[in-house]
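As you look at this complex, bear in mind that one protein chain is not there, while each of the others sits in place.
Let's turn to chain A:
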Amino acid sequence: MISQFFILSPRGDTIITRDYLGNVPKGSTEVFFRKIKFWDRGGRDAPPVFHVDGVSYLHVKDGGVLLVATTRENVSPSLILELLRRIGGIIKDYCGLLSEEAVRKNGVLLYELLDEVVDYGFPQNSSSEALREFVLNEPTVLHTSKGKAAAFAGVGRGPTGVIKSVLDTSRADSKGRDEIFVDIVEKISCTFSASGYVQTSQIDGAIQVKSYLTGNPPIAIALNDGLVIGRREGGGAAEFGYGRASDIVQLDDCNFHESVSLERFETERTLELVPPDGEFAVMNYRSTHPFKPPFRVTCTVEDDPHSAFKAIILLQVRADFPADKAASGLEVTVPFPRAVQRVSCEPEREPRPANSQAWDWQERVRKLVWKLRKVAGGSEHTLRIRATLEDGLGAAGVRRGVGPVSLQFTIPMHCVSRLQVRYLQIPKRDKSYQPYRWVRYVTLSSSYVVRT
């Protein structure tokens, strides 16, 4: 199985290292780091699995550090990568977050955990909950100045921006409070054709739970009644007999955490589980069912009536979601062809409030990034770009080369699949037991591309 496990800093320093089988020569950390640093002459990401001199190196990047395993055998790579991801998760659960500093500050605790997670290269116990009884060291939880907001905006990590160790609630002198976070995180991919039609779209969603409930009570999560799993093979949704079409939420496929009991899922769409401590996905799902895309973008290229050495590009973004919601951190990236030397921008209307938007022309890669701090549902924004051309061919010369436009955004409290938590049930032990429940939704962009 796994011969060695190590954690490297972004500069290649070894922060944690553990050798299980002793069959990989010393210096494997350097071999590995040199290899990924200079993969394809340093131009690209190395694939997560490769081999050098009979040693296979598997790695994942998380929180800025590299989690690496080496082996000499023909093992299951998905098992090892999954385990590495899981170790990353355990570190987050115990240290509050995964970063170089967090790992350095908690070295001994992590060795203690690793001893329980991997024995002789075999994965053992990988649930943060079960590990708790074997751990004696106290975590050093980092409280970064950026705090919750920064973690919240972090695309891909979900909105759980809580920096808290699972150990906080388990200690007798519990300073943490009883609370549970249930987050529906949806990453959406959407590709629009040049004429504005949706070509492909997909939702990758997860119900993430982060539980800090003392005594681990069982909980029940009830989802939409009209939840349909499996792609329909023709025929409308109505044939399932779930009532009005607007209530239907269709998912292609889903899977569940092993702690989930599905007894009431078929009939009541209710998930029952005893949530282990720490963060985990209760349910992962995927849907290619059409949804209403939250943003529409148009990009037109016009001649400048005054000069053939200029072209005018109008970039228009419309937020197509309810007005009571707002997207944060919208970034619109437009690549330009080689003929464009420089650009100047002006918003169509004076931005209100000031400083709510900005643009950045990256000359080396010929990309314009338009950033809008907050975009309310239903609003529309336009950017007028004047491009200076080197060939004097006017708009015709650049039209083909502008785009595709890509968008990045986070929309809190919005859920494009319309999946909902109808209720979150925690049985009461006594009258005073009032744990905090947080049910939150967030939609994140994964690959949101508008072709031109």
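Criterion: contacts are C-beta pairs under 8 Å (C-beta built on N, C-alpha and C of every residue); 3 or more make two chains touch, one makes a residue touch a chain; residues count from 1.
To be clear about the criterion, contacts and distances are computed from a predicted model.
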Hidden chain of the complex, named as in its UniProt record, picked from "EF-hand calcium binding domain 2", "Beta-adaptin-like protein", "AP complex subunit sigma" or "NADH-ubiquinone oxidoreductase chain 2": "Beta-adaptin-like protein"
Touching residue (missing chain; options A:Pro123, A:Gly329 or A:Pro412): A:Pro123
Contacting the left-out chain in the complete assembly, out of A:Glu73, A:Glu263 or A:Asp360: A:Glu73
Hidden partner chain, touching residue among A:Pro25, A:Pro322, A:Gly378 or A:Gly392: A:Pro25
Contact set of chain A toward the excluded chain (per top definition): 1, 13-17, 19-23, 25, 44-49, 51, 54, 56, 59-60, 71-79, 81-83, 85, 107-108, 111-112, 115, 119-120, 122-126, 134, 136-137, 189, 191, 193, 199-200, 202, 204, 230-231, 252-253, 255-258, 281, 284, 286, 288, 335, 365, 400-401, 404, 406, 446-447, 449, 451
